[in-house]
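For this view, one protein chain was removed and the others were kept in their places.
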Amino acid sequence: QDTVTVGAVEILSGPASGYGIAIKSGLEMAMDEINAAGGVLGGKNLALIVEDSAGNKDQAVNAARKLIGRDKVPLIIGPTLSNEMFAVGPVSNGRKIVTIGTSTTAAGITAMGDYIFRTALPEADVIPVTFKTAKEKLGVKTIAMMYANDDAFAKSGFDSMKAAAEELGFEIATIETFGSKDSDFSAQLTKIKSLNVDAIAVSALVEPVAGILLQARQLGLPETVRFIGGNGSNSPRLGEIAGEAANGLLVGSPWFIAKKDELNQKFVTDFQARYNKAPDQFAAQAYDTMKIVAEAIDRAGSAESDKIREALLATDHTGVMGPFKFTEGRDPASAEGVVVLTMQGGKFEIFE
Amino acid sequence: MTTLLTVDSLSKSFRGVHAIRDASFDVTAGKVHGIIGPNGAGKTTLFNLISGLLEPTSGTVSLNGKDISALPPYARTQLGMARTFQNIRLFSEMTVIENVLTGMHIQLHTPFWRTLVPFAGAEEKQAKAKAAELLELVGLADKALTRSASLAYGEQRRLEIARALASDPKILLLDEPAAGMNPLETQDLAVLLKKLNERGITLLLVEHDMRFVMDLCDQITVLNFGKVIAEGEPAEIRSNSAVIEAYLGPKVAERLLKEASA
Amino acid sequence: MSDFLSVSGLRLSYGRTEAVKGIDLEVRQGAVVCLIGANGAGKTTTMRGLSGLLKTAAGSIRFCGEDITNAPAHKIARMGIRQVPEGRQVFAEMTVDENLSLGGLQVGDSADFRRRREAVLDRFPRLRERLTQHAGYLSGGEQQMLALGRALMGGPKLLLLDEPSMGLAPLFVEEIFKIVADLRQDGTTILLVEQNAQAALEIADHAYVLESGRITLEGPAAEVVNDPRVIAAYLGDH
Amino acid sequence: MAEWLDDFFFTYETLIHGIGVHGLLALSMYCVMAVGQLSLGQAAFMGLGAYTGALLTLKLGLPFYVVLPASAFVPALIALLIGGPTLRLSGVYLAISTVGLGEVLRVIYINFESLTGGALGLSGIPMKASVSLIYALLLIALIMFWAVGRSRIGRAMEAMREDEVAAGVMGINVPVYKLGALIVSAMLAGIAGCLAAHSSSFIGPNEYGFETAVTILSFALLGGIGTPLAPVLGALVLTALPEVLRPLADFRLVINGMIIVVAILFLPRGVLPLRLRRSA
């Protein structure tokens, strides 16, 4: 046997396929680099089977089961969404198959079992950093909060925001919700406008965040009112869609496209060359994850799930996101790499 | 001579159109009672009021002395009333015999799980036999298994009658049963209706074929603009000047008179 | 002249059941031709075939020198063949007035249109009273008048009447036959299906008897009405 | 050999569960469509069953044989409550108002966080729904519907489907039949929801919305409603198709959609267009 095959379950079709496709790109690029550099376990090729979940939890489970039962993979990367992970986790964990989420930031994921890991930094680690910066450097005191209340990812981000805000003694003027597929936020924003807050914290995926920014400016919300985003806002697409309206938004990120280190620069250039578009953090996290997995397989000296699991716990990797270790609880160990970014003229830059 | 059905000062209006105005009459048990009147006089509306498809604006309908004005249609059927529709309303996807079987709904009582037990469908078998008999009666026996939508117009009319008969009604309301039938078929229908009447079914009949009506009816009520303008035995009706003017026309009246004396 | 409407070897079927099994018909311009037959004989089917609502399985139909076999129904209607369908088929959710306008769609000239509309309303005063009412709420007989009026609005060259007297009060049945006679006076050709065979044969020039999809008898109406077979089968003992 | 079988079963377990559960949902759809109603509320009833079941298991630790009936009971109760007013509606009007039920429930699940977990849903539901249980229930439901369909009740239902007014005149108590059908269908959907929850360990508030409602309807439309078997067949096809087409990768949903189109174009009454045989 001269290949080691791992599996991935991602959203490749349907409205949310953008995320899955970015992840798949990151994974495949990393895999090719690994193979070009001699593969794993002393010369075996690393192979990847990516199955589509279409964003549906049953299909995600079906895909995972197929990878485990038919393709006999020892390890699964994904699925893309937290909801899917909650359904897949018990199944793969029950079969003692390592499962690594690269984009699932909701609370409680890794608690599902000993075989469930994640490389995505939970919002709970990133948001306090952002909020603290906002308080210290901008003197924010009263904030309004908005989140997509039908989305597990956004909700869990919001929970972290609320905790951080209370911790820092912010006055919460109002909490507004919306649906993750909404495109009109004028009612909520008009209400917030009348409350004269210093900042607005938003937890949602990038599409609604962009809509909120555009409509806020359109409703004449002053530029001095800062937006603070969660993980969902951390995407170059925000600038593309919202343009100037996104100026001044703050977001904490474990990764930043313009990070100066050599590894990252190379990743960005290669990615751009290969896929003809800039990588986002989903691609970056996936890229690192694949590298982490390859290293773990090498260290395990075998492609058995149990051994990979042991090896993963001992991960000490430096990737495009920075240094990476797992905690006992199989979450990323530190939020040290988190930088606070701000949006200017459609591009992120480091907030000073 | 007991009164089976009583219509008492019944009125019905639709946003300004007074379709029935203060109509009253009795239908005697065991008789054939005709309702005639010009187009738009309110005959079908009257049937709809009697069978419960419409709620009267005022007035009452009683069956066997019991006020049934507030009962829904199915309850009236259970009390022994059945009807046919002027603009045919068959269950068009069903076969002919199934239409008839549906008409027997209130008489069948076998619980549904009995269909699971082989050879337990005695009641259903009887029902089918009876349905076949009714089809024989209306001359549709050979079409029992065709889809009712594919029947010709006149055949559909006869099926309507068979279906209505299936509930074993005490009183049968027929809205233009002979429409679309040729004179010979109409005669056959008259024979059929007489037979039914002899079996004790009271008939309430709307029809424009005067030969048919005069031949069959014991009593006739004439409506015009929703009002009862005349009532009586056929002989009285065909010579009633108001009826002749509003409805029959002199030529038909004359012909009827001639036929009656012949 | 005999080329006004001629049908030869016409076969029509619904799926696998053949309802009209190869009939020949001839209608001369200006004539009233009557088609009689028992329930299910195929009279309505024939009418639907002529007006193009049913595709012909075999045979040909020629009208005014043109082959209209399998021509689309709207073309046939525009050529001047108008059908008063069985069961009236008024547009229930439209007003009486709109129904009439639909009949006169092809009459471009609005003076002509108004004249025709007046003529129809004069003929059926009941419709004038109900002009703004939804046709679906009309009584059966009123709808029959509307269906006829609607066909007349089109100024037909050939009128296909499928049981026009059905559901009409005696006074009105007379009226219908009078209308048929009037129309013939005006030069309209009429193909008439009637259960009231006696009356129909009295005004018809020519008659066909249809039995189970085949023509079993034809001839001048005056002869057909006295044919013992017809008397026995359709006219009854009166 | 045994191992091979085990792997096979592992691979398709969720699919096998899914087909069974969807079969029950298809029957619940069939039940309302059989009386001529068009409901998009089946997903909502399913959600009620799922949440009821999951909560009783997770919070109260009740045994499954108590949980399952309870998750049929709650939707039935709701069906009874909304039954009165909705019975006046027909066709698409009814359908959209039942979508409203689903949307209202969704908002409740999202907002009653302390109980329902909000958007995070409920996870860690023990997998108590075995394949044999699911298919036994499906089989029982099928047999019942088949029996009802062949009886006078089935005839009455078909009559209502074709012409309610005429059916009423035949002595059929139309409102009671409609309400009964709605309640039975709600119970079935509730059971299906409970089984689904106990076979996937996680439920979320967005799983029972408009899309799911349309999916459930499509089981009946693809299969047909002439016999109770037809919608179940529709559920089988539509559930298995995305998995069967997995090798097509990106194009699998495209092909999936085209298969549906072609099937309906040539079989507009569904892939099993038969009618239940009643009269010999």
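Residue numbering begins at 1 within each chain, and the chains themselves are lettered A, B, C and D in the order written.
One rule holds for everything that comes next: contacts are C-beta pairs under 8 Å (C-beta built on N, C-alpha and C of every residue); 3 or more make two chains touch, one makes a residue touch a chain.
Here is the rule we go by: contacts and distances are computed from a predicted model.
A.B. asks: What protein name does the UniProt record of the undisplayed chain give, "Phosphate transport system permease protein PstA", "Amino acid/amide ABC transporter membrane protein 1, HAAT family", "Hydrogenase maturation protein HypC" or "Cysteine desulfurase IscS"?
C.D. replies: The chain we cannot see is recorded in UniProt as "Amino acid/amide ABC transporter membrane protein 1, HAAT family".
A.B. asks: Among A:L219, A:A258 or A:I350, exactly one should touch the missing chain; which is it?
C.D. replies: Of all options in A:L219, A:A258 or A:I350, contact with the hidden chain holds for A:L219.
A.B. asks: Can you tell me which of A:E28, A:D151 or A:E176 touches the chain that was removed from the display?
C.D. replies: Missing-chain contact among the listed residues: A:E176.
A.B. asks: Extract the touching residues of chain A with respect to the undisplayed chain.
C.D. replies: 13-18, 21, 149, 176-179, 181, 183-184, 186-188, 190-191, 193-194, 206-207, 210-211, 214, 218-220, 237, 240-244
A.B. asks: At which residues does chain C meet the chain that is not included here?
C.D. replies: 51-53, 72-74, 77-78, 82-83, 85, 89, 91-94, 98, 101-103, 105-106, 134-137, 150, 154
A.B. asks: Give me the chain D residues in contact with the hidden chain, please.
C.D. replies: That gives, for chain D, the contact residues 38, 85-86, 88-93, 96-97, 99-101, 103-104, 106-108, 110-111, 165, 210, 214, 217-218, 221-222, 250-251, 253-261, 263-265, 268-269.
Methods note: only the chains that are shown with their structure count from here on.
A.B. asks: Listing for chain C: what residues touch at least two other chains?
C.D. replies: none
A.B. asks: Which bits of chain C are touching chain B when the two form their complex?
C.D. replies: 14, 17, 36, 38-41, 44, 86-87, 126, 133, 137-142, 144-145, 163, 166-174, 195-198, 233-238
A.B. asks: Which residues, counting only chain B, touch chain D once they are in their complex?
C.D. replies: 51-53, 72-74, 77-78, 82-83, 85, 89-95, 97-98, 101-106, 108, 110-116, 124, 128, 144-145, 163, 167
A.B. asks: Mind listing the chain D positions that touch chain B in their complex?
C.D. replies: Spelled out, the residues of chain D in touch with chain B are 143-144, 147-148, 150-156, 158-159, 162-163, 165-175, 275, 278-280.
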